[in-house]
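Heads up, one of the protein chains got dropped from this complex, but the rest are sitting where they should.
Letters A, B and C mark the chains as written, and numbering starts fresh at 1 in each.
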């Protein structure tokens, strides 16, 4: 066990920092802090341009093998890039689904043909992706998928509905889990399809959230079509492909996320000083506890970096989701009565109000607290199924 | 809704108070504060004498109808007696099982013959009772009882083991739930038997607890005998009889218990002042919160007094057990490092150490937190069984 | 001692429950919330008109029904169940404050009669920058009242002002010259606020100088606390009912999610919180008239206990609903926003807890 940082890594960090300093300027300067959870609607077009600049400089697909056009960076370099990116307050990624979920899935499960067709679009920041997993009747229960796809006239015809799809309006493609074997049940008979969004058979309707804003959408497929060959892995093997995707790069993303969390916490601490509520011993204690827990989340992420166990993923999700939700509460408690009033109609929120309300979703999406606890109890601790 | 107290009730209160003042003196003076949870071993003989003095003055079986020798007191008078008793710091009752569980059960389900045989002993404080419900394999799951009884030579022969029987060593009789129909399952085929403790077939072994003291026992029945007629209700109907017993007088006992809780809390507050830890904002907040919750428990007990719903019983148990356990923690936190050292070997405890350790049992015995939550969720809220 | 409701009280409860279900829930609430007003005038007209609800506890001499605060508490709970967007809570708080023992009855009378006449009244009892000038007869006020609940719909406000000779209650007509009412957008869409600016605004001094004035202000605050407690119990009860119902219907993994024990146990804990709150609010609403000497402790205690129960239930309700629970179209967020906003406006639960601790002589 040695947590020292190597000279090579320090050099890489300097390179990243320099590039960001040179490039996140001019018209991109305004993107600092844009996007991310609960604010995905901000400055989408300019963020897309920024993403292409990243791609041109080779910063997308850092961890992918050089053989498929990636950079083959070490895990630690990926962490360094993600941390520096967050530290520079560079904008939330429009195509994180493409880079962090689709691309590694293609590398792991996709044919060479599919890799050649789809990886360049992701690596250049030119084709945006969204995720088609959750359904109204299958939120926590992914194996309950009811969206169907059948081969018809040489292409997949897709019928069904997905929900909680983020950035669906801006995506060119969606990776969809659909049932391709008519009478199959649960995990069997699912396929992982790549479906173009710009077609008549796809209808997108925004879901307005508790915040009054809309980050997620419902996506309706009504005879939506995609080519027969656009299936990742074998038809019927979609569950394994999708599950493989869920674990990728978690540690890297987690460590980067913590940089943002630290910035949010620092802001709450500053607010508490400004409003004088830091003098309240209970507020002070909660601020310190939040700081401590964020450190612990970092130690936890470092210790489990590169491991791909369900334990690490579920522990990480529970820790950050609950932490962030509590930070949201702390952020408005620090403001007191003033936090009950909005800056403007219709339902425009302050930063701390947005975090307070939006973080109610953190413990629900991407595997709710309850699902994570089931996983830990049954798959990790081995407690008997009910 | 009117919570005012009537003049009659005030007069009754004065009578009780006067009697206690006149009688809890002389050699009984030393009994103040003796007995009760975690200290049942204290001064048993003298407490038994005290109990007989109570019986002689007509203070036992206050709520029982006059027709069976009780006093026919109103619910409010029962509350007043119990509160004044607690306020005088009069000793924990040796025969609470006899008075509060057996006697009402006999009145509700027992034949006139059984009432004539057993009620006088309870009302005079001359026959002590213990409870034979829990078993090693059926702690939370009372319907899982495996103790068996068969009629043999005109008497019940009992085989089996009970646990968590308090004051078993001092009891003359035990009310035992036993399976009297050989192949019956769950709630069916159980009987409620009255079994003398002083016989060869009964073996009592103390259970040493986390505190190093022993309030509870295991009771082994090996061809233990009791007369065929000593069964309450019909043979096979024991489940209904036992369940009927569980709810009796809960509200009265709860309100009296709260008087003792208030005394314990006052002592912790005094300790916090003495040790200076009351200046610690977190300790201060916990003290206030404990005070608030005790008030709430009182409002809750008053509102549900006389109702016999499972909701009220389970809410009350959860509230007091968790409150008391937290008070135990607060009591030693207030003392700090000093609380890590015992007053003497072998394992003699201070008052606050005893409460801290003993209250771990409060959330387990008499229906654990988990059982109470099951009852509330399924029987009260109507959530579907799993 | 009798904790159960009498027949008249039960009738009141049933009547209101039926009225709210038919005329003042669901779409009515949602429309008022969405319109940015948080106020349903038609519901208010019916409640104050045919039902004479705001006059419930007002002396019959002023057109009221002369009931106790227990009846007011029942009404608050029933309206709270659906977060009915009417300024009932602030109006009855104003009425009960005006009817208090330390208030100048003659000056209060016309204000009480405006309430029984259907006017919206509100209260502003927190710290503020308002100062008085002039004699008792022609007094004017300057300064600002913040976070005035339902202020945008109110005809007058009963405000606590720190006078040179101690705290005092003033009645301020919001239509008077020198008064500017600025409606605020609020996180809680079902109860809006106003900022009220006073520039030489005329006002009626309602309390004598010294201790009596301070007592009247304190009592008004306590009434507000108890009123919020009763309302919170209604909201909490309904929010838990909705949640339990959803858990019984929503199927995942092939069974209703309400059959999963982890969710059951959490619902059981919520039920315990609700029952505790219910008992506390009932006791507190009796104390207002039945044992006023207990009010200084019981009032903030009830607000704390009931407010925490509502916040806990509303917060868990979102989580237990899963994805649908944090959408704009579901009602869960209304309860949650009401709960948190009420807590923030009180100075926070930790403030209430300290107040109780001080008054109980613990700290």
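We take it that a contact is a pair of C-beta atoms (placed from the backbone, for glycine too) under 8 Å apart; a residue touches a chain by one contact, two chains touch by 3 or more.
This is a predicted model, so every value here is computed, not measured.
Peer 1: Using the touch definition given at the top, which of the shown chains does the missing chain touch?
Peer 2: The omitted chain makes contact with A, B, C across the full complex.
Peer 1: Which candidate, B:86, B:278 or B:332, sits in contact with the chain we can't see?
Peer 2: Result: among the candidates, B:332 touches the missing chain.
Peer 1: For the full complex, which residue in A:18, A:222, A:285 or A:345 touches the chain that was left out?
Peer 2: Of all options in A:18, A:222, A:285 or A:345, contact with the hidden chain holds for A:285.
Peer 1: For the chain left out of this view, which of B:21, B:108, B:208 or B:270 touches it?
Peer 2: The missing chain is touched by B:208.
Peer 1: Can you tell me which of A:44, A:76, A:228 or A:338 touches the chain that was removed from the display?
Peer 2: Answering carefully, the residue with contact to the hidden chain is A:76.
Peer 1: Go through chain A and note every residue touching the omitted chain.
Peer 2: 1-6, 9, 76, 269, 278, 284-285, 287-289, 291-292, 295-297, 299-300, 302-305, 311, 314-315, 318-319, 370, 372-378, 380-386
Peer 1: Going by the touch rule given at the top, which residues of chain B touch the chain that is not shown?
Peer 2: 134, 137-141, 144, 163-164, 207-210, 212, 280, 282-283, 332-333, 335-337, 339-349, 353, 356-357, 360-361, 363-365, 368-370, 373, 386
Peer 1: I need the residue numbers on chain C that touch the omitted chain, in ascending order.
Peer 2: On the chain C side, contact with the omitted chain comes from 260-265.
In the analysis below, only the chains that are shown with their structure count from here on.
Peer 1: Please compute the C-alpha centroid of chain A, do the same for chain B, then give the distance between them in whole Å.
Peer 2: The separation of the two C-alpha centroids amounts to 55 Å.
Peer 1: Got the chain C residues that touch at least 2 other chains?
Peer 2: 260-261, 263, 350
Peer 1: If I count partner chains per residue in chain A, which residues reach a count of at least 2?
Peer 2: 282, 386, in rising order.
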